[in-house]
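A protein chain is absent from this complex, but the other protein chains hold their places.
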Amino acid sequence: MFSLTIRDHMMIAHSLRGEVFGPAQRLHGATFVVDATFRRAELDADGIVVDIGRASEALRAVLGELGYRNLDEEEGLAGMNTTTEALARLIADRLADAALSGGLGDGARELDGLAVTLHESHVAWASYERPL
Amino acid sequence: MFSLTIRDHMMIAHSLRGEVFGPAQRLHGATFVVDATFRRAELDADGIVVDIGRASEALRAVLGELGYRNLDEEEGLAGMNTTTEALARLIADRLADAALSGGLGDGARELDGLAVTLHESHVAWASYERPL
Amino acid sequence: MFSLTIRDHMMIAHSLRGEVFGPAQRLHGATFVVDATFRRAELDADGIVVDIGRASEALRAVLGELGYRNLDEEEGLAGMNTTTEALARLIADRLADAALSGGLGDGARELDGLAVTLHESHVAWASYERPL
Amino acid sequence: MFSLTIRDHMMIAHSLRGEVFGPAQRLHGATFVVDATFRRAELDADGIVVDIGRASEALRAVLGELGYRNLDEEEGLAGMNTTTEALARLIADRLADAALSGGLGDGARELDGLAVTLHESHVAWASYERPL
Amino acid sequence: MFSLTIRDHMMIAHSLRGEVFGPAQRLHGATFVVDATFRRAELDADGIVVDIGRASEALRAVLGELGYRNLDEEEGLAGMNTTTEALARLIADRLADAALSGGLGDGARELDGLAVTLHESHVAWASYERPL
Partner (left out) sequence: MFSLTIRDHMMIAHSLRGEVFGPAQRLHGATFVVDATFRRAELDADGIVVDIGRASEALRAVLGELGYRNLDEEEGLAGMNTTTEALARLIADRLADAALSGGLGDGARELDGLAVTLHESHVAWASYERPL
C-alpha cells in the first residue's frame, strides 16, 4: 500500500460545548497544522499516488473555507461541535468529495482511502481515516 | 476510524541484557517522548474520542510511576528486559487498564484500541498497538 | 553564555487591526507554541541557569492568563494589536517581572536576559529578546 | 503489534518524466529523510523487534547505493520514474531482501512487515508498506 | 530586539568542488528547508516586524529562481561552490536587496538585519546572518 501526505495549516476561532471541555468552552482559537494522506494500492501510470500539485490546491481550498473565521458563526457548521476530531472528519470528507468529483485529477478516483490529521499543539493531535 | 494522540515524556535509567545490545548493556538512560493514541470508530456524544484532560492525567500517572527511576531496580519490572518496545507495551497495557476501569471517563470504555510510541532519540522510536 | 529553554503553548482567539493583515482582520485564532529562553553568563551554585520547575510554573501562569480567551475582549490588552510579535514581548516582559520579583527563585535575579518565541504555525514564528 | 522505526537520509539528483510534474521534469534533486519501520506481532527472545544496530547498517547500505548520485544515470533504475513513492517501494523491497537473506539477524526472518517513508520536505512525504 | 521567521523550501541538483566533499563531488541534490528571519529593534505602526505576506512572496520568488534546477548549469552561479553556507548567504543577500528596494513594503527598509538558515537534512543545517 502506498500513501502520499501533504501538510498545510489554518487558523480559526471557536468554542466547544460540553462540560468536558472546561476552559475551552470559552471563545478561543487554534492553529491546526493539517496533514492530508492519500492512499492507494498501486501507483498510477506516472508512478504517483496523486498529483501533489492538485492535491495541495484542493487541501488549500478546503482550508480556505474554514480559516481566518470564527467557526461558531459559520452557517455550514451550525449545530456541530467543532472539536479537532470532528474537523478532521469534515476536512477528510470534503477532500473525498473533491477526489470523487475529479478535482484531484482522473487518477485520484482510484484512491483507496484518505486520512486527515489535525495537530492542535506540539502535544496533541487527532486523525480521521476513511475509505474512498 | 478516529484517533486522538497526546504527548508526554519520562526520563529513566536502565541497562539491557543480551549481547545484541552492545554498549547498551551498561547502565545508561533515556528520555522517552511518549505518544499515546486512542482509537474509536465513532465519536462520543461530545464529539470526541476521549476526554483529553483525563487522558493526559492518566498518561502522566503511568509515566510518573516509571520516570526518574533506575528501572533495573524496580520490583514490578523484575526479570523484564526494559527495551523501548517492551516499555511501549507496558505503558499501553496500563493505559488500557485505566480506560477499562473508568479512569478515562465512562465513554472511554468504548475505545476500540490504543497505541503507544516511545521516541528514544531523533532517529529511533518503537510502538505497540492493541485492541481495547 | 548559557541558556535554558522550556516549551509550553496557549490557544487564543483574536483579530488584527490594519489592512496589512488581510483576512486575519476577521476574528480567528491561533495555537502559539511558546519557547521561553533564560540566559546567564555563569551557572548558579546548583549548576543551572534557572530552576526548570519554577520557570515552567511561571510560564504556565503567564500563558494561563491569556489562553482559552478572546484577546479582543481582554481589558488588560485594550488598544493593543495582538500580533505574534507583540505577544512575544508581552510574555517576555511578564516573565521578566516574575524573575525580578523572585518568582523564579532567588538565583533567577541574576539572569542576564530572556527571549520568547511564539510559533504560530509550522511555517511562521516570532521572537522578542531583552536583557533582565 | 510491535514496530521499530529508524531514521536516516540520502541526497540525490533526478528528473521526473510526465507533464504532471511541471518544473520537476527538469534535473533537480532532493534530500530524502528516510524512516524504515519494522513490524512483528511478538518480540523476539531479547525483547526487541529487530537488532537496531544491524537494521541501521542495512538501511545505511541501501541508501549508500542511491545517495550522492544522479538517479537518471543509474543503470539499475533505467526506465523507472524515481518518484518519492517509487523510491519508498524500492528501499522497502531492498530492506525486505536483506531481512529475508539474514542480513538483519536470524530473528528478522520472523518480521511480519515493513514500511518506508520518504520525507521530501517539511510539507510532503510518501510511504510504502508491505508484508515480509 | 524582535524577529519574525518564515519557512519555505527548494529542491535542487548540484555538485561540490573540492576533495573535502568526498562523494558530494558527484552530481547529487538536496531539499533545502529555508528559514528566513527578519530582525528589527522596534515594531512598526502595525505592530509587526514585516508584512508576513510580502515577506513570504519575496522568499518564494528568491527560491523560485533556484529551485527545480541543476545549480551547476546556472549562469548566475558560475564559479561559485554552491555549499549550504554559500547558498544561505546568496538567499540572504537577495532578500536584503528586496527589502532595500521596497519589495517587502516601505516599513521593511527599517529592518536591522536578517538571517537565513538552510536545513539540508534532519541532522545538518547552515546559517548566514547580516545587517540590513
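By written order: A, B, C, D and E. Residues from 1 in each chain.
The working rule: a contact is a pair of C-beta atoms (placed from the backbone, for glycine too) under 8 Å apart; a residue touches a chain by one contact, two chains touch by 3 or more.
All of these numbers come straight from a predicted model, not from anything done at the bench.
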item: Residue ranges of chain C at the interface with the undisplayed chain; value: 1-8, 43, 46-49, 51-53, 105
item: For chain B, the residues touching the chain missing from this view; value: 7, 9, 11-14, 23-24, 26-33, 67-70, 120-123
item: Interface with the undisplayed chain - residues on chain E; value: 18, 20-22, 80-81, 83-86, 88-89, 122-130
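FYI, only the chains that are shown with their structure count from here on.
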item: Third chains touching both chain B and chain A; value: D
item: Reference interface A-B: repeating pair among D-E, B-D or A-C with over half of contacts shared; value: B-D
item: Distance between chain centroids, defined by C-alpha means - chain C, chain E (Å); value: 27
item: Chain E, residues touching no fewer than two other chains; value: 7, 122-123
